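In this view, the complex is presented without one of its protein chains, the others remaining in place.
Order as written gives the chain letters A and B; numbering starts at 1 within each chain.
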Amino acid sequence: MILGLSIGPEYYLALSALLFTIGAGGLLVRRNPLVMFMCIELMLNAANLAFISFGKEMGDLGGQLSVLFVLVVAAAEVVIGLAIVVAVMRRRPKASVDEVSVLRG
Amino acid sequence: MTNLVWLIPGLPLIGFTLLLLFGRRLGEPQAGWLATATVSGSFLAAVAVFFGLATKPPEERVYEITLFEWIPSGELSIGLGFLADPLSITMALFVTGVGALIHMYAIGYMHGDPKFSKFFLYLNLFVFAMLMLVLGDNLLITFLGWEGVGACSYFLISFWHEEPANATAGKKAFVTNRVGDWGFMVAMFLLFFNIGSLKYSDIFSSVIEADALTQTTATGIVAMLFIGAAGKSAQFPLYLWLPDAMAGPTPVSALIHAATMVTSGVYLLTRMNPVLAEAAGWSIDMIWIIGLFTALFAATAAIAQNDIKKVLAYSTVSQLGFMFVAVGSGLYVAAIFHMITHAFFKALLFLGAGSVIHGMHHEQDMRKYGALRKVMPITAFTFIIGWLAIAGIPPFSGFWSKDEVLLAAWNENKIAWAMLLIAAIMTAFYMSRLVFMTFFGEKKWCISEHGEAESDEEQTETEIETEADSDTEDDDKHEVTPHESPIVMWLPLVILSGLAAVAGLLNLPFSYDTKHLEHWLEPILFGNEVHVTASGQTKWILAIVAIVGATTGVLAAAFVYLKNRSLARQIEHPVLEEAWRFDSTVSNFMGGPGQKSFEATTLFDQKIIDGAVNGVGKVTQRISTRMRSLQTGLIRSYALGMFIGAVAVIAYFVSRMGF
Partner (left out) sequence: MEAVTFFLAAIISLAGACGVVFLRNPVHAALSLVATLFGVAIHFINLEAYFVAAVQVIVYAGAIVILFLFVIMLLGVDRAESIKTDPIIGQRQIAILAVGGILALGALIGVAFSGDVTGVPPENAQKSTYEGGTAINSDHVHAGDDVRPDQNIKDIGRALFSTRYVFALEITALLLTIGVVGAVVLTRRPKGELDPLPDDDPPSIYRDNENSSDLESTLSEETDPSDETAADESGKDTSEETGVSGE
């Protein structure tokens, strides 16, 4: 039964939405900065999945190209983000993100 | 050669900059010579520009140069430009010429002063500002110079600010001048509002050709300009600062408060003569009435002063009144003529007085002078020339210019002429009194025997060799060692006395051809010069009356102060000495009810105006103190905020889809 099921874009979009919400929920709930970054990666992946499934549906290669750009941006973001985490953790080794809150009003 | 005009104010500015940077290192007397050199250089530049203009036909004697655009702002476009025309070059010539001589004099006068180089720094800055005032091609540059000379005047009056009285005098001059500056500024606003330009050439062409000003606005502008001129040129009731300004060093009094700065009001009104021509008659009459009143008023006050510089100060106020009478009567040439001769003889008198003060170890009370001609022959000789010039004895310069002014008054109003003649007679009287008390009569001092320095109030200045002993008021004799001044001081006196003697040649009234100044100034007056209607015969009679009056004044003074001293007490009434108590009345009013009302307005300002402003701030502050707690610094709450926002945006678009 499952074998005969034709998988349209709506399946991928639903999966993408689930992945995105899981990532978003993790971002909001977790306090370890590294894990929060991972959750961001999850959300980016969800977006990538949506891009590619739309691209396939529309027959446009732009979806795949966008994913490539997203990948590059994600890589750059992770590099900078991790550098910041390293810089902060050096001075306060056991910090959760909640403790780095001196920039508040 | 007219394109050298920027050099005229440029050189004193360079001198100022050099003194600012290296003044202290240069020290005495190099700093003084540097300052003198720059002003002399600008005098040479002025001479060059003068010849450049003089070689051209009269109608082409205008040279404008804009160095750069200074304030380009919408319709308002102000360039830093200079205007070289007969009037401005005449002013520049005597400002730099007299200025250079006074600079040189000051090298001797300020000898030994700890702030020697600073003095020349200010003096050069003053000359720069004065030349900007004179040479600026628009009202704003003139205003820049106007404020600049005001500031320098303030610096120099309170030059010896260790003495609180000097600092107070400086403040008084500054504050009184602000009243005048207000008038000047309002006049500028009005002109810009009505004409759209502050450039002299634009103003004149639109006023003369396009008739851009209605009589009402022109009257308002003239009234405001006159307030400005009255403040700067010490006319009643804004003259109050000038007698107090004598607290400054004497070269300052000579340069700023006699020869140049105080005449800038006359310059301004002469410069704006096309606007004056448009104004209603009463506002022009106001000018000569105020001038006449000031001339009389100050002359009476000058009679009773005992401080030698105060006499000269009131005399300056009085002579400025003469100039305003001439301006108000429309005889601008007479005003400028009197301004020039006055610059020569009043600078000479001030410098001579400074020489006497210098020789008498900073004693300024004339009652302690007497018979000084024997110990100070050069000072006495030059001073006597200055005295004869201001008293109006022919053939010295003062006679010719004062005669022109008297003629102007005659042309305007016979009563005015009579009153002005009285003022002239009083001028002769009080100047003779000064001379007789200082250089003639019996000496009221004696050679001091103890060469020891004693602390003295006046001893903020230079000489500490043998000291004046002003504490011994009860002693009839005053112990000093009067001496002639050094050459750097008497040389300017000699040059100025020569000028004061012959300056009348500039504008001899005998025939049309001898009126050089009138021909020279003709292009800038646009035919607004009033011509005296009196016949040649009347003129001769008036001149003879003036001579007789002056001689009477001199003889009366000789009678009182050389023969019959007891009469002097009756003349020198204390009310006169306090200048009709006008100053103290103003001070009392301003200190009492005036201050109260100012405090009330201050209260309004603090409670209502500031209250509104601060209230807005306080409300914002309170709200933001509350809002501040939203910025928790917790990254995750920010992320949550973004998500809520995203949900809201999506929800909005979903709702737009029309379920």
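To be clear about the criterion, a contact is a pair of C-beta atoms (placed from the backbone, for glycine too) under 8 Å apart; a residue touches a chain by one contact, two chains touch by 3 or more.
Being a predicted model, the structure only gives us computed values, none of them experimental.
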item: In the full complex, displayed partners of the excluded chain; value: A, B
item: Per the touch definition above, residue among B:17, B:168, B:306 or B:632 touching the missing chain; value: B:632
item: Touch list for subunit B against the chain that is not drawn; value: 629, 632-634, 636-637, 640, 643-644, 646-647, 650-651, 654, 657, 659
item: Interface with the undisplayed chain - residues on subunit A; value: 2-15, 17-26, 28-32, 34-35, 37-39, 41-42, 45, 48-49, 52-65, 67-69, 71-80, 82-87, 89-94, 96, 98-102, 104
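Convention: only the chains that are shown with their structure count from here on.
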item: Centroid distance [mean C-alpha coordinates] between subunit B and subunit A, Å; value: 78
item: Interface residues, subunit A side, partner subunit B - complex; value: 24, 27-28, 31, 36, 97-98, 100-105
item: Footprint of subunit A on subunit B - complex, ascending; value: 627-636, 639-640, 643
